[in-house]
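Yeah, one chain of the complex is gone here, protein chain that is, but the others are all in their spots.
Order of writing sets the chain letters: A, B and C. Residues in each chain are counted from 1.
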Amino acid sequence: MLRVAVLGYGYWGPKVVRNFLSNGCFQVAAVAERRAAVRAEIARHHPRTIVLEDAAEAVTLTHIDAVAIATPVVTHFALAREALSRGKHVLVEKPLCTTIAEAHELITLAEKVGRVLMVDHTFLFTGAVQKIDQVVKAGELGKICYFDSMRVNLGLFQPDVNCLWDLAPHDLSVIDRLIDDEIVGIEATGYCHLNRNIPDIVYLTLHFAHDVVAHLNMSWMSPVKVRRFAIGGKEKMLIWDDLDQEQKIRIYNSGIEYHRQDEKAVIIPDYRVGDIYSPRISRHEALAGVVEHFANVIAGREASIMDGHRGLRVVRVLEEAQQRLDRNLRAIAARRRTLA
Amino acid sequence: MLRVAVLGYGYWGPKVVRNFLSNGCFQVAAVAERRAAVRAEIARHHPRTIVLEDAAEAVTLTHIDAVAIATPVVTHFALAREALSRGKHVLVEKPLCTTIAEAHELITLAEKVGRVLMVDHTFLFTGAVQKIDQVVKAGELGKICYFDSMRVNLGLFQPDVNCLWDLAPHDLSVIDRLIDDEIVGIEATGYCHLNRNIPDIVYLTLHFAHDVVAHLNMSWMSPVKVRRFAIGGKEKMLIWDDLDQEQKIRIYNSGIEYHRQDEKAVIIPDYRVGDIYSPRISRHEALAGVVEHFANVIAGREASIMDGHRGLRVVRVLEEAQQRLDRNLRAIAARRRTLA
Amino acid sequence: MLRVAVLGYGYWGPKVVRNFLSNGCFQVAAVAERRAAVRAEIARHHPRTIVLEDAAEAVTLTHIDAVAIATPVVTHFALAREALSRGKHVLVEKPLCTTIAEAHELITLAEKVGRVLMVDHTFLFTGAVQKIDQVVKAGELGKICYFDSMRVNLGLFQPDVNCLWDLAPHDLSVIDRLIDDEIVGIEATGYCHLNRNIPDIVYLTLHFAHDVVAHLNMSWMSPVKVRRFAIGGKEKMLIWDDLDQEQKIRIYNSGIEYHRQDEKAVIIPDYRVGDIYSPRISRHEALAGVVEHFANVIAGREASIMDGHRGLRVVRVLEEAQQRLDRNLRAIAARRRTLA
Partner (left out) sequence: MLRVAVLGYGYWGPKVVRNFLSNGCFQVAAVAERRAAVRAEIARHHPRTIVLEDAAEAVTLTHIDAVAIATPVVTHFALAREALSRGKHVLVEKPLCTTIAEAHELITLAEKVGRVLMVDHTFLFTGAVQKIDQVVKAGELGKICYFDSMRVNLGLFQPDVNCLWDLAPHDLSVIDRLIDDEIVGIEATGYCHLNRNIPDIVYLTLHFAHDVVAHLNMSWMSPVKVRRFAIGGKEKMLIWDDLDQEQKIRIYNSGIEYHRQDEKAVIIPDYRVGDIYSPRISRHEALAGVVEHFANVIAGREASIMDGHRGLRVVRVLEEAQQRLDRNLRAIAARRRTLA
């Protein structure tokens, strides 16, 4: 039985506590939460759990084997470093941390102390992504050409992240799972509505070495929630609509075929439209799979699919995208001032 | 009765002929079409119409008052210039021409000879855009913040245009109609699947002087056809789904309100979710309105809403976007070569 | 080349003329239409076609080989009888006629004179029904259990038919095509809104000998148009949504399996939910197939799939359903009067 401390009890914390409780391998030994009223409620429901105000203090508890970090992103690095250096396994909410340098330090530390560092890329344990992974790995779509994601809604104001850091990690972790390719170009632009420094809308484009493009349209300003992720392959195309209760995934037997037109020596594409197939998706809770995976990786029964290196790959894109976004938005702002 | 020659009888030509025939002001005096079989068919159905092989010849017919140019884009400029210089009114399929310089020359020439130069920005005469225009002009949405368009489908290969020049003019003409603002930044990137030089996917972002962003996601490689255009305003938001037969337009009484939180001196946004309203949209054929407008502008009864200056504004964005697109795709290609 | 006279030029007539013209086997020798303005227009577009006011006169033209009857339902019988007795082949818009007795007389007459009597059950030639027929005949759904149809919209007032006779023939002809079973029970009820004698809403239930039920929900009073036809089989279920442009047909790998629960000696059903498959549907025009079939049956190249016997089977259900409907509505009206 692993004794775990859960740091932070906002949106993600209660879910992770519930899933640790349902899993036979963990005991929720401690919870840290800033708000007194919430602490009181936790104490009422979990009389055998230590409830602390300070997350940093929870990390020092000697009888704790692991910590789950669900505090604001800016605190991830310090808490994870402290926990690892005290020999505890660490599960961090996405994104792992805020810079490439921090990610490297955490990875090195985890290897040195021989403890598990895991980023909660929850989506990898959804039935939808597991099915997509299986379809892509089986080569059913043919060579991947593009990813196109739309992830928009009326967003919650989050003081420590912008729309990019809030929404992109989901798609980036999925894309990183689906293709093993190097990024050769990152473009990012967007729009700041509420606050000059916090984009509410971000458009991110990634170019990969082997002729793949990925585009992410992210917004906190859409009246309608959309979770649409398309994958174009040479043979088939797939659309994952996470809000469609009946057909989360549709696979289109559509594609582009090439015919060499001899007299003109040009290649004519021929668009093929075919049947549509919608596989049944398992409806299990993804976070239960994450918690199970955490236990299995700690026990050495499974190799991690979301370790520090995976977390770093996502942070690397976020950091570079943020730089391009900043540069673009500054240039636009300068031109606007010139006109005014 | 205006005698009109229709140049080109591919996709758009037959529609424009049909609408000229239905309109009481025009007589279709001539049609030019390269393909002999199609010419034979035209002659059978329209025995009193002159049917020619060469569009350039049709422009020289002395008894013609106007020409409608539905030939490939690269030929628009030469045909329009010749027609105008011979004193004929000109209706050109979008886009007007391929460069800013050409557009300027056509505008100047039309003014000099006192003839009408009109670009067929058909969408401006759809019931949906007319309703949106009315809603926006009435201030119902509040100050506009963003436009977000998704215009994707399995595309027809067109040898003389890429996905940008094929799909963007629709949205650009609509945006140009809805807001009167100056562009201060253009970003474009994309993906070439079939041919290194012809993008099949293009992502275009426009930044306007008065704090507006527009994003266009265009693709010839989507298994599903999507025509989704969102407008975000400070008061309300609007989604136009052109493929939704029942509710083409939905207006969301949703918005973002700001509350100054005193103790912290920060502004807290509050997302408001409210009723949805879907106005009835007129189902008239847009091209009939274009043809009627052409007649009215020639007769001096209406001011043109899609004259050469409007055509130029669209071509200007296309030309600048193409430059950025080329530069980006060359840079990506170079980095890919370096890796290989 | 068969010379055909088209009787009636309202909703269906122009479509049938167009399809006869496109088909190489027919020449539209005559058209009959009551309205003078429409006759003038027909004459303009079809200068070589005889245009008459009186359908009964058109039937007497000696150089006519066949007639297509697109006049109001109450006139079908007399016109078809006259045409057959003069040795002409007959294609009648659905329903064939208004009584079982009339249908029998037409069938007998057609056999006696050796001419083709065909009812235009157009739906049998749609891509959707052809695909469904193939799926059902291949046994893919398993033994059929039920049909459930919803066919509602804001209806056109038709003076000579009610909602039952207007809408039911479509589904009845499809059901008759899909299963070869005897009806052992007919129930019908409904609602008269505008006129005491013309139901605007009808609910029809058919029970078949081999454990199949069919339910038709028909209405002229629905704000939304619905064309939904479900088929439940022991193995799979199918939903045909004729207004869904992307997925007209969905086949659900869902079913009910039975497990004998030993300790209680009861059978426990287990609902299986599985993949969904949406086959591509051909988008040809159904009426072109009907016209081709008419030519082939006349020429002896094909056996008819919609002859007088098929038309009779539909009329038989309509006549019996009408009797039950009348009886029910009279009883309800009587009870209402008693209360008032």
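Everything below uses one rule, namely that contacts are C-beta pairs under 8 Å (C-beta built on N, C-alpha and C of every residue); 3 or more make two chains touch, one makes a residue touch a chain.
All figures in this text were calculated on a predicted structure; none of them were measured in a lab.
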{"item": "Contacts of the hidden chain among displayed chains", "value": "A, B, C"}
{"item": "Residue of C:G87, C:G139 or C:G185 touching the missing chain in the full complex", "value": "C:G185"}
{"item": "On chain C, residues whose C-beta touches the chain left out of the figure", "value": "145-146, 148, 150, 154-157, 159, 182, 184-185, 187, 189-191, 193-195, 201, 203, 205, 207, 209, 211, 213, 215, 217, 219, 221-224, 230, 232, 237, 239, 252, 254, 256, 258, 266-269, 271, 273, 328, 331-332, 335-336, 339-340"}
{"item": "Positions on chain B where the hidden chain makes contact", "value": "246-247, 253, 273-280"}
{"item": "For chain A, residues in touch with the removed chain", "value": "224, 243, 245-246"}
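As a working rule, only the chains that are shown with their structure count from here on.
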{"item": "Whole-Å separation of chain centres (CA-atom averages), chain B against chain C", "value": "43"}
{"item": "Averaged-CA centre spacing for the pair chain B and chain A, given as whole angstrom", "value": "38"}
{"item": "For chain A paired with chain C, centre-to-centre distance based on mean C-alpha positions, whole Å", "value": "54"}
{"item": "Touching two or more other chains - residues of chain A", "value": "273"}
